[in-house]
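Just one protein chain is left out here, and the rest sit where they should.
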Amino acid sequence: MSAHSHDDVRKHLKLYIGVFLALLVGTAITVYAWTWHFESVAVTVTVALFIACIKAFLVAGYFMHLMSERKTIYAILLTTVFFFAGLMYLTVWSRDEMPRGTYWHDHGPHSAKQRIGH
Amino acid sequence: MEIPYTVSPRPDTGLFNAKVGIWLFLASEVMLFGALFSSYILLRVGATAWPHGLLNVPIGTFNTAVLITSSITMVLAWANMKMGNPGRSRLYLGITVLCGFAFLGVKSKEYYDKFVHYEVRLVDGTVMDGHIKPSPDFKINKFKAESGTIVVEAENVLKANPGESMADAKDRLPAKERYHHGHEEREVKASDIRWISNYTPKHSPYFAIYFTLTGLHALHVFGGMIVLGYFWFQNRTMGRTQTERYTNRLEVGGLFWHFVDLVWIFLFPVLYLL
Partner (left out) sequence: MEASSHAAHLHDVHEAHHEHEMSFWQKYIFSTDHKVIGVQYGVTALLFLLFGFSLMMMMRWQLAYPQQPIPVVGGLLQKMLGAEMVADKILENGAKIPGVMSADLYNAFGAMHGTIMVFLAIVPLAFAAFGNLIVPLQIGAVDMAFPRVNMVSYQSYFIGGAIMLASFFVPGGAARSGWTSYSPLATLADRSHLFNGQTFWIIGMVFLITSSLLGAVNFIATIIQLRAPGMTWMRLPFFVWAQFVTAFLLLLAFPPLEAAAVMQLADNLVGTSFFLPSGLVVSGTPVPVSGGGSPLLWQHLFWFLGHPEVYVLILPGMGMVAEIIANNTRKPIWGYKSLVYSVLAIGFLSFIVWAHHMYLTGMGTKISTFFQTTTMIISIPSVIILTCLFISLWGGSIRFNTPMLFSLAFLPMFGIGGLTGLPLGFNFSDLHLHDTYYVIAHFHYVVAPGTIFALFAGIYYWYPKVTGRFMSEFWGKVHFWLSLIFMNLIFQPMFAQGMAGLNRRMADGGATYAESDSVIGFAPAILKANVGISHAAWLLGVAQLPFIINFFVSIAKGRRVESDNPWGATTLEWQTPTPPPHGNFTKPIEVHRGPYEYSVPGHAADFTPQNAPESLHKA
């Protein structure tokens, strides 16, 4: 049997329902926050992704049993997350570091980073 | 010849084979969607203007709730097998698959809506978007209108500089005003039109990445539904005769399904809200 026995599962039922409700609430909060229409893109992104990460943590941790899973799985996932982060960060960093005029609509001395804030 | 640890776990890892397999597969899927998210970031950061207000948030929220519900019913399907209630399990598994149907149905309607929505940029710099009523001789070739006239049921009409798009024009508005939908009818001749396209992948990088991300996600939903549907039928056969093996299948299938939900948890805010 895997790490969950008959009784463990019964105890966890309340937890699963709780996570479900938390996910619905999280969704509602995300949409509500969106209705504020922040001017700053940075703030919008931060708020949305922050709540999304919490929801993801709940799904992965409880629905996918990661909280009680074994080292092997963790090792696989941590390795993956590291490379995923590398792919994201390094590609964006390289883009940001381009010399002037690389892109068609390059607006001069401002790098991409500065332009996002409008 | 039997392969060990297909049902009972190996002592030192504490896992049965399929569980290792599905987590490895999910790791590769993280990289797949991760690459697409990276592409989204790069495309958006490199764009002069990024569209807003083109996706229906209430519908997207509904779909999010549908997937979240399907996740809890999936957990309950597995949990009930563990607790010795195969009948209940079958019910919850059925609801999970039905939620999948609902999600895909709503998504299809959303896609269709986009295909009948147009962005029209006029020669004088005006930009409009909305449904169009074309005359019988109206023809579009690549992004040019060749002949005929259209009546645009415009939801937005904005002034822009020559060569600019609706997104450029909306970018100049304060954030709160990017999501208004008005209603104005305008008749336009083909010769007035500088550029016209419906909201398909070729319209802009925005729609290209939207359709690719949600399309790939939808394919995964569809694939998951097929597998879970197969398991639903197996409830009465393998579920009765090899209960532990069947329960493991639900767990492994559930892991895939939760992953699909996880991806949507990020897709929804990124595409609809940001």
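Points to keep in mind about this one:
Read from first to last, the chains carry the letters A and B; within each, the first residue is number 1.
In this section, a residue touches a chain if its C-beta (ideal position, glycine included) is under 8 Å from a C-beta of that chain, and two chains touch if they have at least 3 such contacts.
Everything numeric in this text was worked out from a predicted model, so none of it was measured.
Of the candidate positions B:27, B:97 or B:169, contact with the unshown chain belongs to B:27. Touch with the hidden chain on the side of subunit B covers residues 1-5, 10, 13, 15, 17-18, 20-21, 24-25, 27-29, 31-36, 38-39, 42-43, 46-48, 142-143, 197, 200-205, 208-209, 212, 216. Touching the omitted chain from subunit A are residues 72, 79-80, 83, 86-87, 90-91, 93-99, 102-105.
To be clear about the criterion, only the chains that are shown with their structure count from here on.
Taking each chain's centre as the mean of its C-alpha atoms, subunit A lies 17 Å from subunit B.
Residues of subunit A that touch subunit B in their complex: 1-4, 6, 9-10, 12-13, 16-17, 19-20, 23-24, 27, 30-31, 34, 37-39, 41, 44-45, 48-49, 51-52, 55-56, 59-60, 63-64, 70, 72-73, 76-77, 79-81, 83-84, 87-88, 91-92, 95-96, 103, 105, 112, 116, 118. Contact residues on subunit B toward subunit A in their complex (touch as defined above): 8-9, 13-16, 19-20, 23-24, 27, 30-31, 34-35, 37-38, 41-42, 45-46, 48, 57, 61, 64-65, 68-69, 71-72, 74-76, 79, 82-84, 171, 174-176, 178-179, 244, 248, 251, 254-255, 258-259, 261-262, 265-266, 268-270, 273-274.
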